[in-house]
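Only one protein chain is missing; all other protein chains are in place.
Each chain carries a letter (A, B, C and D) given by its place in the written order, and its residues are counted from 1.
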Amino acid sequence: MKSSNILYLAFALLMASCPMFLNAYWTDVFNNVGLYTILALSLNVILGHAGLFHMGHAAFYAIGAYTTAILNTTFGIPVLWIMPLAGIMAGFFAMIVARPIIHLRGDYLLIVTIGIVEIVRIALINNVFDITGGANGIFGISRPSVFGYKISKPDQFFYLIWGFAAVTIFLLLRLEHSRFGRALMYIKEDEVAAGGSGINVSHHKLVAFIIGAVWAGMCGTIYASKMTIIAPESFSFAESVVLFTIVILGGAGSIPGVILGAFLLVGLPEVFRGLAEYRMLVFGAAMVLMMIFRNQGLLPPGPKNYDVASLLPAGGRK
Amino acid sequence: MLLKIENLRVNYGNVEALHGVNLEVNEGEIVTILGANGAGKSTTLNAISGLVNITGGSIFFRDTALHKLPAHEIVKHKITQSPEGRRVFTTLTVQENLILGAFTSTNTERIQKSLKWIYELFPRLQERRKQMAGTLSGGEQQMLAIGRALMANPKILLLDEPSLGLAPILVKSIFATVKEINKSGVTVILVEQNAKAALKLAHRGYVMEVGNIVLADSAANLLINEQVQQAYLGGGH
Amino acid sequence: ETIRIGLMCPLTGSWASEGQDMKQIVELLAAETNKAGGINGNQVEIVVEDDGGDPRQAALAATRLTTKEISAVIGTYGSSVTEASQNIYAESGILQVATGSTAIRLSEKGLPLFFRTCPRDDEQGMVAAKTLGDLGFAKIAILHDNTSYAKGLADEAKSLLEAQGKTIAFYDALTPGERDYNAILTKLKSAAPDVIFFTGYYPEAGMLLRQKMEMGWNVPMLGGDATNNPDLVKIAGNQASEGYMFLSPPVPADLDTPEAKAFIDAYKAAYGNAPGSVWAVLAGDAYRVIAEAIAQTKDTSSEKLAAYMQKEMKDFSGLTGKISFNEKGDRVGDLYRVYKVDAAGAFVLQP
Amino acid sequence: MEEFFQQLTNGLAVGGIYALIALGYTMVYGVLKLINFAHGDLFTIGAYLGLTLLVSMGLFDKIGPLPAVILLAVMVMILVAIIGAILERVAYRPLRQSPRLSAVVSALGASIFFQNAIMAIYSPKFLVYPHDILPKAAVNILGLDIPIMRIIMFSTSLVLMAALYFFIQKTKIGTAIRAAAIDQGAAKLMGINVDRVIMLVFCIGPALGGAAGLMVGLYYGQINFSMGWIFGLKAFTAAILGGIGNIPGAMVGGLLLGVIEALGAAYISIAWKDAIAFCVLILILIVRPTGLLGERVAEKV
Partner (left out) sequence: MTLLSIENLSKSFGGLMAVNEVSFNVEAGSIVGLIGPNGAGKTTVFNLITGNYQPNTGTVLFDGQSLVGLPTHTIVERGIARTFQTIRLFQNMSVLENVLAGGHCRMRSGSLAAMFRTPTQRREEHESMRQAMAELEFVGLAHEWQNKAKNLSYGNQRLLEIARALATKPKLIVLDEPAGGMNDQETHDLIRLIRSIQDRGITVLLIEHDMGLVMRVCSSLVVLEHGAKIAAGTPAEIQANPRVIEAYLGVDSDE
């Protein structure tokens, strides 16, 4: 077994035992960390791996959450059944909006994605199609149930959220170490060279967007059923900024980094609660300091391992 | 002695690229540095210009300790460089690039005169003076980089592979120009892959290998040196 | 043994000013209780949590409070923020007395431990429609700011006014937090209404009044209770705000009760000025209601307190008038008054 | 038709302010390629410092409105410039060699810090500039009443833009600034003191932001700690619309954004106005991927 796998396993065991010694509040903090971990990992595909400046991820998250809320409250479909559909809706939305803008460079893409999340929020507030409930949002979303077992307490959600996080990490790790994952890294490193090496740049960018959106959409389902009420302000630009920060601060393109980033960005404000009205002040300063001291992010991606020992020519090592 | 480098050490991260280089340049000389890829030639030039931080040793320009000065102060002593990879200001025009070459000078008349001279040297640049430097062809950019370094009327001119990417006819004229400006009193340090041409032009030469000077002699001697012939003059075939 | 009461309020974020006022008032009242020997001899401790004015943070703050052995919780400001915490308190069996959350649906869910000291939007909508009718306006412009509260009030008023046969000449929302509302006022002006009913918050109301005057347009304007804040006049200036009317629960200064007078004096002594927002005062009322219930029942269990508040508390003398609750936990009685700003910028209670 | 022109002037007035903030934004961007999310907060700081100085010094009573405004503007610009320079030194310089987005996160942290620092120092309440210190008169141009203050603000933006454009495009220091923006190492080889140049940019940009803050305070009266966020975002949008890094572009983008918002509010829907503005932005970028005036430099390979 590879050492990184042992690390992931140890982390999983540690996490699984958390609810046993954490009170409801800290369990719930961890739930939030888990949600943000999944969201940030989904953003990481776009921002960290493909290097696309995307600051509107909350839009995809919103689509998923609202799909869940609307289908659940009007047709009573159990939320976990809606989850794949929420992902597909978000992915579909991403495909439509990203296609015409995918060729925009850096900062231009950044403002456009900010624009998208704002347009979505404004549409939700203005009760578009008369189904989003306007500023009130949608309430009365039911709690998920797994094999007839209803999930409502923080420690129950803990296993749902972190279970989903584990699946996400597993799949995204595999994605990262594949032809597709490498293509994104090439694009991030140098688009012209990537195109010149035969990589379809805009196609891969678009697929990255869609994968990120699908995951964010599924995360929206969990969020909606955990809160039981969703409102437009939960999917604002500021929310996207938090996700963006998690990815960059943790280490763009590094899955362990993003997990650590989520712990810090979501956990630190809770740790600072004792500071009352000064907590965000300290938090802002902490962000600057962390960035200065680890300017590639806290855990930047390391070199990848390739098993080429068997392929090396016999006398190849000079 | 115009320039005296003693025991120069430079690190990139944890890796030492120069392990104590000693090099001397007299006023009015053309000195060439030869060496394989990665030997540390460019690093030596960049250390003189102050672009890399040195970890040990000293660089004296007459009595001035260059190693204690930031890059932009070194230029004020009229030491300019045409760097490896050209590094022209891509979104500025050709003329703006050239004018920046004389940034430290305040004498506008002088600047205009230099500009005229560069345009005579490279008529192509005059043709393209309003074009953005980044859209020039490779060779045109090389001309611009050399022209830019000449704009300040340097006392010491550092040329890092000036012939790279230039058409044969231009390579010849560049070498002729270097000779000419050297005659007018400019000291030149020349790094070249085209070792034969460089040695024909230079007064003296140094040979570098993985961060060390391994040979120092007059250019004429180096040209007939067996070791140099083998490694750099294509003597093997 | 100390009695612990939670206070959930926005200490940071865009509503920080409300939250910090709430904290000041509740802590002042608790200090007074303690000085007077506590409740039934027990000292009171206020446990404050910041909800940042954000539903997600509020859910966390609520979960955190549930782990702190509190008997009841006060708060918070903003309906959607309160809503995010409702389930959590309900599931932990903690009495919640909301203070600035006027959305109708909060008390329509059948949560037995949920109360609020503020009135509901439908009540204000009714009063607004009636007031506008009484004042004889026929062509009415309604402007809200797309927040849950303002939109709710605007919708409520709109349907009531339409039922009365009034013309709604304009109905739209501005974006809060901006500085320049000239474009909106220009558009409003071309609709030529008799009156503007603005259901948003005081900063925007102040800017609207001021820019309306600068445009040289003097159409009357009526506001909702979220504009009851002395800063309104500071923002708009005396001249622009003169004649502006708004609906609001009465502020303590306008009540003759000894409790109200004592509170004003204590507040001034402690903080040097009169209390600003009526919503913060309603948090004070929430505290007083809980304290009263504990004192009367000699118990701190949420069920007992809730039962007492619902059934036995009648016309308890609060800082904003008499307080009783109905079976949904809503405050009963017609609370709303009409205020008008005079030339000196003072809020004058209309008869 | 009159309403249309009225709305147009409304839009231009707001746009003038966006433009002024966007100028500082674009300037900093042009050199460091840094999306300075703290720029909006420097704007807020300008507004607060202006108020503090105004109240504490009683300038308007002593020397009359016009000299007072000018003196105030100078003081605010200097102070905000100093804060900007400190910000650069502390939060951005250590990140100059790191990935671009690292500096963006540092800027976001600085923004949160500033916002909460202002709240802690000045309280979260709305603060208000004294009324009636500026002339409220309006002039009638072609049948439209236009407040003098709007004209003053608008022309200030124009003058500052022109001055800045001249400075960046035509002066030696300006060319040095642009050179440092492209290749800091090569700029050093020209004898340019890159640190100084960047420091200078970080004085000018924030000073412009501070001036805009003061203007907003003086004209609209009401300020609060979080107002920089919205204005900063609008300014960023404006800068992108015009082509980021391009000074006339910031001006054009700012004015256009203001006008789109006003006309969108007037003829489509007020509630959707920001969404309309973003839609127009996106459409423009689809057609012109580097903004209205941004140069389309095909990368030469």
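Operating definition for what follows: contacts are C-beta pairs under 8 Å (C-beta built on N, C-alpha and C of every residue); 3 or more make two chains touch, one makes a residue touch a chain.
It should be emphasised that the depicted structure is a prediction, and the values quoted were computed from it without experimental measurement.
Interchain touches from the omitted chain, evaluated on the whole complex, reach A, B, D.
Across the entire complex, the residue among B:Ser58, B:Thr135 or B:Thr177 in touch with the chain not shown is B:Thr135.
When the missing chain is restored to the complex, the residue among B:Ile59, B:Ile79, B:Leu115 or B:Met143 that touches it is B:Met143. Within the complete assembly, A:Met185 is the residue of A:Met95, A:Ala166, A:Met185 or A:Leu299 that touches the hidden chain.
Touching residues on subunit B toward the chain that is not drawn are 36-38, 85, 124, 135-140, 142-143, 161, 164-173, 193-196, 200, 231-234, 236-237.
One chain of the complex is left out; on subunit D, the residues touching it are 298, 301.
Contact between subunit A and the unshown chain involves residues 171-172, 174-175, 177-183, 185-186, 189-190, 192-201, 207, 211, 303-304, 306-308, 311-313, 316-318.
As a convention for this text, only the chains that are shown with their structure count from here on.
Note on chain placement: the centre of subunit C and the centre of subunit D lie 36 Å apart, centres being C-alpha means. Within subunit A, contacts with two or more other chains are made by residues 125-126, 277, 280. Annotation for subunit B: no residues touch two or more other chains.
Interface residues of subunit D, counted against subunit C in their complex, comprise 3, 6-7, 10-11, 13-14, 17, 116, 119, 123-126, 128, 131-132, 136, 145, 147, 216, 220-222, 224, 226-227, 230, 261-262, 265-266, 269-271, 273-274.
Against subunit D, in their complex, subunit C makes its touches with residues 12, 14, 16-17, 20, 146, 172-175, 177-180, 182-184, 186-187, 190, 203, 206-207, 210, 214-216, 231, 234-235, 237, 276. Considering their complex, residues 172, 175-176, 178-179, 182-183, 185-194, 295, 297-298, 300 of subunit D touch subunit B.
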